[in-house]
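I am attaching a structure below and will ask some questions about it afterwards.
Complex shown without one protein chain; remaining protein chains in place.
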Amino acid sequence: MIGGGQGAFIGAVHRTAAAIDGEIELVCGAFSSTPEKARASGRELMLPEDRCYENYREMIRKEVYRMDKMDVVSIVTPNHMHFGPAKMALENGFHVICDKPVTFTLAEARKLKDILEQTGLTFALTHNYTGYPMVKQARHLVQSGVLGRIRKVVVEYPQGWLAFLEEKRGYKQAEWRTDPKRSGIAGAVGDIGTHAENLAEYITGLKITELCADISTFVEGRLLDDDASVLLKFDNGAKGILYCSQIANGEENALRIRVYGELGGLDWRQEEPNTLAHKSQTFHHIYRPNVGDLSPFAKANTRLPNGHPEGYLEAFANIYRNFARTVRKRMKGEEPTEIELDFPGIDDGIRGMLFVESVIASAKSKSKWVKFKKI
Amino acid sequence: MIGGGQGAFIGAVHRTAAAIDGEIELVCGAFSSTPEKARASGRELMLPEDRCYENYREMIRKEVYRMDKMDVVSIVTPNHMHFGPAKMALENGFHVICDKPVTFTLAEARKLKDILEQTGLTFALTHNYTGYPMVKQARHLVQSGVLGRIRKVVVEYPQGWLAFLEEKRGYKQAEWRTDPKRSGIAGAVGDIGTHAENLAEYITGLKITELCADISTFVEGRLLDDDASVLLKFDNGAKGILYCSQIANGEENALRIRVYGELGGLDWRQEEPNTLAHKSQTFHHIYRPNVGDLSPFAKANTRLPNGHPEGYLEAFANIYRNFARTVRKRMKGEEPTEIELDFPGIDDGIRGMLFVESVIASAKSKSKWVKFKKI
Amino acid sequence: MIGGGQGAFIGAVHRTAAAIDGEIELVCGAFSSTPEKARASGRELMLPEDRCYENYREMIRKEVYRMDKMDVVSIVTPNHMHFGPAKMALENGFHVICDKPVTFTLAEARKLKDILEQTGLTFALTHNYTGYPMVKQARHLVQSGVLGRIRKVVVEYPQGWLAFLEEKRGYKQAEWRTDPKRSGIAGAVGDIGTHAENLAEYITGLKITELCADISTFVEGRLLDDDASVLLKFDNGAKGILYCSQIANGEENALRIRVYGELGGLDWRQEEPNTLAHKSQTFHHIYRPNVGDLSPFAKANTRLPNGHPEGYLEAFANIYRNFARTVRKRMKGEEPTEIELDFPGIDDGIRGMLFVESVIASAKSKSKWVKFKKI
Partner (left out) sequence: MIGGGQGAFIGAVHRTAAAIDGEIELVCGAFSSTPEKARASGRELMLPEDRCYENYREMIRKEVYRMDKMDVVSIVTPNHMHFGPAKMALENGFHVICDKPVTFTLAEARKLKDILEQTGLTFALTHNYTGYPMVKQARHLVQSGVLGRIRKVVVEYPQGWLAFLEEKRGYKQAEWRTDPKRSGIAGAVGDIGTHAENLAEYITGLKITELCADISTFVEGRLLDDDASVLLKFDNGAKGILYCSQIANGEENALRIRVYGELGGLDWRQEEPNTLAHKSQTFHHIYRPNVGDLSPFAKANTRLPNGHPEGYLEAFANIYRNFARTVRKRMKGEEPTEIELDFPGIDDGIRGMLFVESVIASAKSKSKWVKFKKI
């Protein structure tokens, strides 16, 4: 693991996600850019001293020669520190699982894709919200045609935790996320807008082709956007709204998507993730894990009997497990199943970077629609 | 009552709303443009034969000379038939309560305002959703300052009942609403978008100043828009999203508003109207009618003890009752209270017409922002 | 109307319920046991002076000789004042609609049944919660057999408004309800327990045959029970729990019923009355008014399109309307339809009195089960 030392949030999430299914073991790490903190973090995680590295370069250089070397590298650093480790890991033969957004710039993301194509290694991007079983059921319902042609998609991701200038109050999570040097050209748009974009494209199977964005920085002194409203056009003619905010005071982590087709609509909310509504003018049906007939993808990503709520960590773990199983199969020269291959990868990463660039371009533009490029 | 004969939906709603509090009695009507239907409707409502008129002109001409003449005229016809009756009623000294949108064109709305100023009579517009007690509580919370400066408003009004071409299937409600000759230049935008706009301005006390709209007609063969996504700017610098749709398959009548301020946020949903959430990063409070300390406006518009759900008709009745009490006071030469005066009027009507015109203008424009004129 | 003068709660509810559908007109009343208040109440309701009577005897004596005499008498007095007016009204040829519980004692209820059989007049008891359309849908689902044989019924009615000694704080509603002289042998059990019992029997079509009750008076100084927990046996072998409380602090009016059968279960909550869940181990379906295929009884008791919430007053109005239509048909010598006849009557009243007596007997008994007699 690269990054995720003491005080980090997402590093611990990745470690738990990896541990939940007992298929991945943490064997080494370069947990921090300050050597002492890196070592202290490793000790806390009960790793042997000689596998607590001072930085990712040392880790990769040394691990590559060990008999019991690691198989995959997990990258959980801030955005500006994704590309370097990912590149080096891949070039040294390690599979990579990386936090989103994939890189600091679109150009880096494209380079990563090239390296992946050359090495044939496996890459996972932790757009963890697509790991929920009811999200997989939603995708299945769209694919099965029961909604008919999709007409409208409303995806929203309001949070309220940056309603004040937290980055000046010593809140580490706020600091790097609002810092253009570490986060990139976007704030909320990159941090959570990309999750919303990814979720919409994952569930509908559609691609955004044009968008019209209005972004704002409501909190005085903040350097990046903290709120964005985006009108969307999709490649099948559907329209959409994407709304993300980190100043939506009172909201916790309220990612929600509604998809309306000719024949019916879907509604899913991350804060109550085990419920999926499927409605039309003549019925109102609720899908729940392990209740009735569900898609094999939904079932494979559920661990518990019905009514035993699985949450954020389990959805995250689904990404890790599917990735791990794919890697294991490929290491054995076997072909992973569709269910094992069901995790986000480099193309999702590039779409995310394109989304960020398009939103920022549109926000600066006076004309209504800006093209959203293809990969 | 003008309009609202057999087969009409909103006429019956108006009559029930008027009856609920026992302060208004239906005494006469011109219920249909076809004389026979007008008379039959009147009989069904147990009105005397001589007060079932063939058209509104006859009604106003004859009523004006009766000793026991009506006091107020209720207009529940399709949009293109609002202005004529309203004008004639006012010019003959009758107060008017009228369905929304106020008129067929903005010009008519402005003329109505002139007539009202000249006659000094009372005019109510049934933007009924502002009649809910928890909407009044929301308005009160904004006014009281507990949310701080408002930053973002998200108001949405998805319905699904026009997901198919209902206007060609003999569905009367669909027919006139999708007919440019009776409905005006807009479909969903006029029919329900104006409710959303009115609700947002009512609760926040802010005015929309600019907007950027994308409208669609998803159902083939339909003549007016059935879906609109609108980005908003408000006069205090706040931003917003307004979304209305009649093809949001599976939605019933899902008007919802969220208001986010510096210090907290509000969330209200029409389908569960007796619950208002007030949240921030440190608390999550639920307001319910007759639970705890509520604004006098919320209390005055609640009839029942807590837990006894009041709904759409009661909210509608609140508009009627407040209007009736205002009229009664003014007829006695008394000054109505603020609570009695709390119903939508001609200015709300003009705002609605401005909204419709701005949205349609913006939808046709390639530039991002279109000004929303003042009254 | 008898009772329901100034300061009363349920009188106003009855008047609104009667007014909502425009089929019943209030023409006279004896609104209070104090003549002045009776007259003042009548004036407020805009009744002519000569039809504001000083007491029910005067009203019935005089009305019976009028050409335009009332058709039905509505009785909204406290429990101890139901029997006298009902008896006299029926004996003078007036149909009666009466608040619940039907009488002060079981003996009175039985006498009323005799009089009804002799006169052939129509009697309605306002167990208003059975007026909700989704309650009718629930009953329909049980009857249709989709639940299979019913095994378990859980009906609960917690309220919190008597968590303190409100009857000594000048709260009129609390005073008579906790006074054995006006309320009878039971407090919460009679006031709301009978609603729960009636709802359970209405929806399931089953009859309670035995019960085991524990009742409490939690608030010091109170004269009647304010909480009861009752185990039930039904005539088909099903078991049940009935729970009612007026000291369930924080609850509003949380009547809820769940019915579990061999093949599926139902869940309905009064505070969100337009949603009915129908679930099994393989599906979770939501019924809502005017969404999809509903029973004719549910449809006939719904006024508005889907998503326009109807509430307590509309459910109450359904009792009034069905009663009024039945009376009208019978006055014309016609046979009412099943839908028109769908309102609670004297048998429901007697069941309620039996329930109260059985619960009190069981509460005093040391043996577990007490028989619940048949009508």
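Note that the chains are named A, B and C in the order they appear, and that numbering of residues resets to 1 at the start of each chain.
Here is the rule we use: a residue touches a chain if its C-beta (ideal position, glycine included) is under 8 Å from a C-beta of that chain, and two chains touch if they have at least 3 such contacts.
Not measured: the values here are computed from a predicted model.
Looking at the complex as a whole, the chain kept out of the display touches A, B, C.
The chain omitted from view is touched by exactly one of C:His195, C:Arg222, C:Lys279 or C:His308, namely C:Lys279. Of the candidate positions A:Met1, A:Leu45 or A:Val73, contact with the hidden chain is made by A:Leu45.
From the set C:Gly264, C:Pro289 or C:Gly349, the residue in touch with the chain omitted from the display is C:Gly264, counting the whole complex.
Within subunit C, the residues in touch with the undisplayed chain are 147, 151-152, 154, 156, 158, 160-161, 163, 212, 214, 216, 218, 227, 229, 231, 239-241, 243, 245, 247-251, 258, 260-267, 277-281, 284, 365-369. For subunit B, the residues touching the chain absent from view are 281-288, 291-293, 306. Along subunit A, the points of touch with the absent chain fall at residues 9, 12-13, 15-16, 19-22, 26, 45-46, 159, 161, 251-254, 270-274, 288, 291, 303-314.
What we mean here is this: only the chains that are shown with their structure count from here on.
Mean C-alpha positions place subunit B and subunit C at a centre distance of 35 Å.
Note on chain placement: the centre of subunit A and the centre of subunit C lie 55 Å apart, centres being C-alpha means.
Chain geometry summary: the mean Cα position of subunit A and that of subunit B are 42 Å apart. Across the assembly, subunit C contributes 288, 291, 306 as residues in contact with two or more other chains.
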